[in-house]
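One chain of protein is taken out of this complex; the other chains stay put.
As written, the chain order gives the labels A, B, C, D and E, with residue 1 at the start of each chain.
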Amino acid sequence: MKVCRRETFNAAHRLYDARWSDEKNFEVFGKCSNPNFHGHNYVLETWVDGPIDADTGYVIDLKMLKHLIRDEISERFDHRNLNLDCPEFKDLKPSAENIAYVIWHLLRPKLDAKYQLSVRLWETENNIVEYAGI
Amino acid sequence: MKVCRRETFNAAHRLYDARWSDEKNFEVFGKCSNPNFHGHNYVLETWVDGPIDADTGYVIDLKMLKHLIRDEISERFDHRNLNLDCPEFKDLKPSAENIAYVIWHLLRPKLDAKYQLSVRLWETENNIVEYAGI
Amino acid sequence: MKVCRRETFNAAHRLYDARWSDEKNFEVFGKCSNPNFHGHNYVLETWVDGPIDADTGYVIDLKMLKHLIRDEISERFDHRNLNLDCPEFKDLKPSAENIAYVIWHLLRPKLDAKYQLSVRLWETENNIVEYAGI
Amino acid sequence: MKVCRRETFNAAHRLYDARWSDEKNFEVFGKCSNPNFHGHNYVLETWVDGPIDADTGYVIDLKMLKHLIRDEISERFDHRNLNLDCPEFKDLKPSAENIAYVIWHLLRPKLDAKYQLSVRLWETENNIVEYAGI
Amino acid sequence: MKVCRRETFNAAHRLYDARWSDEKNFEVFGKCSNPNFHGHNYVLETWVDGPIDADTGYVIDLKMLKHLIRDEISERFDHRNLNLDCPEFKDLKPSAENIAYVIWHLLRPKLDAKYQLSVRLWETENNIVEYAGI
Partner (left out) sequence: MKVCRRETFNAAHRLYDARWSDEKNFEVFGKCSNPNFHGHNYVLETWVDGPIDADTGYVIDLKMLKHLIRDEISERFDHRNLNLDCPEFKDLKPSAENIAYVIWHLLRPKLDAKYQLSVRLWETENNIVEYAGI
């Protein structure tokens, strides 16, 4: 049985590589490399897979999962500049893929080993990524 | 090839355990344990996985699947109180997980063995569960 | 300039008239008169119309509006049985129209007279009401 | 890591079998067999599964995937009559299942072998299909 | 108080003018003039404005409004070719604007004079029209 909590956060970011010229960055990342950043309303689905607890009828208490996501993810990334404010992206480009990767690795150690975890992240209504661990 | 029919139903429910005190129920289930019930617009996706029929181009006739869902699920749960009106939840808490579990077991015997079945249920726009059998 | 905050709440309700027979209630309200209640995920849009404040760029601080809606509306109706728990519906049927009417009259006195107010309420994804005062 | 690009296209179609009588066609396909066609806003999610490129942070450049979908799918099917204008459906009924099958086989050879591909297609907001290859 | 019922229907159509050359039609209507039609999932919101009935708590019974829309609109247009099957569009181009105009004039005489009526029609998720009468 899988259960999911959906949360949102808003952040600024920019995709560029300091080793490359501005031209190369624009060629690879297009408008996403604009030097003064742009931003998104990120939508995050956190899916937890595990057995139903017979006493509660829950796989996991979604209120607890909601608080976990707020403490670990929203507090960290909401209303932030991912490139400038977040050490997680100091040496990692804040592409949707890498954000999902980082979120998964932030949440995984906080969840009991009996659960499987996957995350789905909307960067825009047309661009989506999903990560379920290795 | 997987195909899905989406349907909705509205129901009242309450999460509580008769063996526990009101305090314990509130501690575990929060506002979901309020004695006079609350309710939801449940959204149900029913996914059927199987081969395409060469004659019809269908995995399964979605009109037939729609009628099956209405007969087996909506007739049973729509505009009902899951705790009081539905024998399926006499000894089972009507959590989203258990509702999905019950729906899967109601639909499974009605479908040809050649199909795999999974169900996804939205309790709110932020709380989702998914069940694909054992 | 109009601004809107969208919030949700979940509640149980029932439409029936104690002066009428069960048959008459079923004839008028159909499944909505089921004696043990059913429920909905209500979606509420609260629209406030007024001038932009030159200092803040805001018509009204949406964070303040969000807290107002939570204090006055969600606290009152979320995870409640509108018929049994809410004195507002003691002598008033909790139809979507009447819920919108009550919400408007709860919010109106809390807002400065310079603002106009309207509320839009989704009972289901297909049933919507809107009220802007007399 | 999976990434997805969402695109839409609008097309007319009809489900019928030339070997069958009108009565048989109506019995099997209902209103979908109406002789003068009807139509849909198809929503297509194209999911690509592969490793993250360390230089770009991308599994695949979603701008490139968007252009691929537009060149291979939208150019071919958007504002078309699938039965009359599209040779892909000369001998294949344009059911949602078969459209997804055709789309998958059009995109597969255009993608590097290191990627896995699946497509999800909405025919209406309630009818969805998904295909991930054999 | 305004109330709304949302319904959907699927239809094929084509925009062209028989008095014009193919070139002129393509210049004015682009891909919408393709000779073999294309189609849409139309989403229709029907808004009725009137007083709340004290006995029922309703402006209008939304079940009755739903049946009215199904009888007058869906029966007429769903799974149809608007150009070929529908006399309403014999001498009127089936643009979203004209479809909304026709729908309004079909529903208006069926509603009590005490109500005001407006209709909102989505042709795609990005193209919307609204008509409230003269």
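The rule is simple: a residue touches a chain if its C-beta (ideal position, glycine included) is under 8 Å from a C-beta of that chain, and two chains touch if they have at least 3 such contacts.
This structure is a prediction, so every number in the text was calculated from the model and none was measured.
Across the entire complex, the residue among C:Leu62, C:Leu84, C:Leu111 or C:Ala132 in touch with the chain not shown is C:Leu62. Only one of A:Lys2, A:His40 or A:Arg76 touches the absent chain when the whole complex is considered: A:His40. Within the set A:Val3, A:Cys32 or A:Val102, the residue that contacts the chain not displayed is A:Cys32. In the full complex, subunit A touches the hidden chain at residues 8, 10-13, 31-32, 34, 36-41, 78-81, 84-85, 124-125. Interface with the hidden chain, as seen from subunit E, comprises residues 15, 17, 28-30, 92-98, 100-101, 125-131.
In the full complex, subunit C touches the omitted chain through residues 1-7, 45, 47, 52, 55-59, 61-63, 66.
Everything that follows uses one rule, which is that only the chains that are shown with their structure count from here on.
In terms of their C-alpha centroids, the spacing between subunit A and subunit C amounts to 34 Å. Between the Cα centres of subunit B and subunit D there is a gap of 29 Å.
In subunit C, the residues that reach two or more other chains under the touch definition are 125.
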